[in-house]
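Here the complex is missing one protein chain, while the rest keep their positions.
For reference, chains read A, B, C, D, E and F in written order, and residue numbers begin at 1 within each chain.
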């Protein structure tokens, strides 16, 4: 879409979408948000970018095939589910590492997997739709 | 006091939203209607968010409200620009003035 | 009327006004006639949801509703962009009006 | 315990990830086969555990039932998981010969393994909403697999398959959501008590009917089966083989599970409806097959008629009948998958699946002919093949109840199955090829010959073994039926003795 | 930009000193930090970097101007929305551009759009003019002049030394 | 409150069925979207509507004084919405492909896979 306004806007809005999506992902455990919403917002950023600069440029900006991103998300989700085997717990049991205020957990890793899967899936869809003629 | 301020802001927010809607209904064509939507609507949203910020208080509510307003003001005009452009082209208003998409990419005069 | 009652009444009234706003916007959406008219109406309705979020945050004292507004304020314009693109392409293809 | 239950579900997804990441090389294919082997091992471990301990249950995330998601394996589930793994491995190997690099690059193996994972999840989950999720996983995988071959007819088939299945899926979702609202729980063992205790039994039956329509559609019963004959003949043969074997069975499994465990409050209503549905399913399916002249279409319609037998077993609801349904379920998966695989080889050798355009396999591909006989006559219920026992039990169960009509229909449908199988035999095998072609297995490349024939032989051997040595399988099915009809062990394994 | 970052850091440090990251603390910190930087400008900022000390206040001026315009014209449009006989004179006008950088044009176009009554339709390919739709275009020349003297001038002050 | 949502849910379901039956694949997609929305509302209503407090705990897990909205159906809904979106996306892609394959979207005229032509 040939618009100076859009392409200038997209340049920083994509970054903003991405940033905001990560924020939504990370605080999802305590406030509205999480992997799904985060993934949707992050993908929306690249969708905007593809509108402004074209799918090819968006793919290049992304560097990785969105399908692969999605699969890595799935892999991360599986691994976070399998991780509890290390502690001889049931599958998908959260392992928590709580350092003062900072809480790291396999549950968060799982949510990151969700994020990536949704992100990859939506970009796969939109790019494929865009590239169809 | 904050409660009264909140109430006024809420009423203003709701009122502007209603006004924007009426404008969209009454204005004669798509381009004019957009004036009602993208401006009055944004204002209504901002007012309602401010009402919430005032009512709840605290950094987090205020920053959320402000960020929401900021996002609204950042995104609304881009959409309006694209939609307006499309509407103008489609409506064929003053075609001599409009920049056709085919002109794009050519070196300027 | 206490300040609290005033606030609550205001919020209720405001909600009704927003509801009406969406309804009126919907009328434009249904009537069209052009694509841009419908998109404008849809956009206005989305913005009205932000108003609803704000009012609901007041009513329930829950910041969570502001989070909806933040996300919506950022993302909702994307559909306007997409629909505008659609309108533009259609115009270029000189298809029949839609 | 939960790991024994969770691994059969998770291994296919791990495999899917690996196969996708390696999709551009031959390693992707090998990952799929290797993962299938691993799934098989996990399934064997699971069934050994179940045989050893009876019903076993485990909790995902360690959250106790009914708060977390439960995985449960009784005899039926464990056997279904094992059979899924067997079919998965067989078709994964067979796929090596059929699926080209293009389909592989589009993620064939990932979709295929996810389908298996979804099916396995559906068999093992003890939570109604989780069942819905696995249904969706297998559904969306099947969508992808259906269209991945890129054939035009597959698009037509997919339109019908997708639209109708989406409707079923939404009905399931609505049913599950409403049932939660009415009982406050989603755990199936917990639901048994909650449904029985509900003050509004009419509502329970109503929700039961909604789920019956949803599962009935998945199972392809009359008059909800249209999507199946519209689509099953269109994708890759490997895909239709695994569809034929597993997909409708998930619907039957769900019916079997839900209408023995949860909705047993108004048997006179729900199961009477199932009875009529099953009769019409058997008849319309087999008549549909008789009208076809395409190898795969005939087989597709026969899926429907055979589903009728399984639903009949459930409808009659006696220990023998349910045992028959369980046995039928297990036997039919093997047989039907094998028939589709054989159809695939036939197509490869003769160039078509239209029975009037092919022939000559008997003369020049005798091994294939012999291998066709086994599942074909098993499907028709000839002794000493597995299908005989399935049919015998169902017919006897009907006769024991004095259901003459039911038994008559069941037998008649058996006869008409012979009609269709002999039609395939006469046209594809006995008749000479109209083009004078001499189709032979030697036409296949050496590697493809092995990849295609070994799974077929393995499945045929299983069919013969089950038929020739049925007692262990029958006893297993009997035990499975007992668990279904008296779910005390199931409920106790999930909830412990205390709750409800 | 570097100075802005330092300024923000100072604000955060200020808030941390006061043991509370409240909005008021941060704002106070920012203002005090700005003052501190301004005093130390000869030490830390050379040449072009000093633009910050002009740009920041100009930005504030712009924001205030914009908000004022936003509210003023919102009320105007709102009045027309509900007026029995709206006073509308829609037209598309060409507004010559002095601004040239992407960011500047972007900001200008968007602020024009946000200001009720006007709407940026497009930018000329050679960036020589903006196409603006206005509903109060009784006098096109006056409208253009108004836009240029109001919005464009103030934006220019932020972006250019 | 549930009553009204229940009615709306039924209404959406009815309209979605009308659209799905129209014989046009694009209308089917519209119907699918409405059906998901209708069923989602049904699930929400079945999980009971408690206007107000979202299911968020206060600091250190403090429970709010009033009852919160029921969290479980919300989680189910979220799952259902996302799944529904995935299914819709696939159906949309399929629709495009079907249009490229057949040159139209009239489902009743899509007859490559079946029925077979009558054979003499």
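Following the convention adopted for this analysis, a residue touches a chain if its C-beta (ideal position, glycine included) is under 8 Å from a C-beta of that chain, and two chains touch if they have at least 3 such contacts.
Quick note on the criterion: contacts and distances are computed from a predicted model.
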item: Absent chain [UniProt protein name; select from "Permease component of ABC-type sugar transport system", "Hydrogen gas-evolving membrane-bound hydrogenase subunit E", "Urea ABC transporter ATP-binding subunit UrtE" or "Sarcosine oxidase subunit gamma"]; value: "Hydrogen gas-evolving membrane-bound hydrogenase subunit E"
item: Among shown chains, those touching the left-out chain; value: A, C, D, F
item: Absent-chain interface as seen on subunit F, which is shown; value: 1-24, 26-27, 29-30, 33-34, 37-42, 44-61, 63, 68-72, 74-79, 81-90, 92-97, 99-101, 104-108, 110-115
item: Interface with the undisplayed chain - residues on subunit C; value: 12, 15-16, 18-20, 22-23, 26, 29-30, 32, 35, 38-39, 41-42, 45-46, 49, 52-53, 56, 60, 62, 64-65, 67-68, 71-72, 75-76, 78-79, 81-83, 85-87, 89-90, 96, 98
item: Missing-chain contacts mapped onto subunit A; value: 28-37, 40-41, 43-44, 47, 66-67, 70-71, 73-74, 77-78, 81, 92, 94, 96, 98, 103, 105, 107-108, 110-111, 113-114, 117-118, 120-122, 124-126, 128-133
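What we mean here is this: only the chains that are shown with their structure count from here on.
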item: Set of chains adjacent to subunit A and to subunit D; value: F
item: Chain closest to the middle, measuring from C-alpha centroids that were averaged per chain; value: F
item: Interchain centroid distance [CA atoms averaged], subunit A/subunit F, Å; value: 24
item: Computed distance of Cα centres, subunit E from subunit A, in Å; value: 33
item: Subunit C and subunit D, separation of their C-alpha mean positions in angstrom; value: 48
item: Interface hub residues of subunit A, defined as touching at least two other chains; value: 1, 3, 5-6, 9, 16, 31-32
item: Multi-partner residues of subunit D (each touching 2 or more other chains); value: none
item: Set of all touching chain pairs, with the criterion as stated earlier; value: A-B, A-C, A-D, A-E, A-F, B-C, B-E, C-F, D-F
item: Subunit A - residues contacting subunit B, complex; value: 1-3, 5-6, 9, 13, 16
item: Touching residues on subunit E, where the partner in the complex is subunit A; value: 102-103, 105-106, 109-110, 120, 122-123, 127
item: Subunit C residues within the subunit A interface of the complex; value: 63-64, 67-68, 70-71, 74-75, 78, 81-82, 85, 88
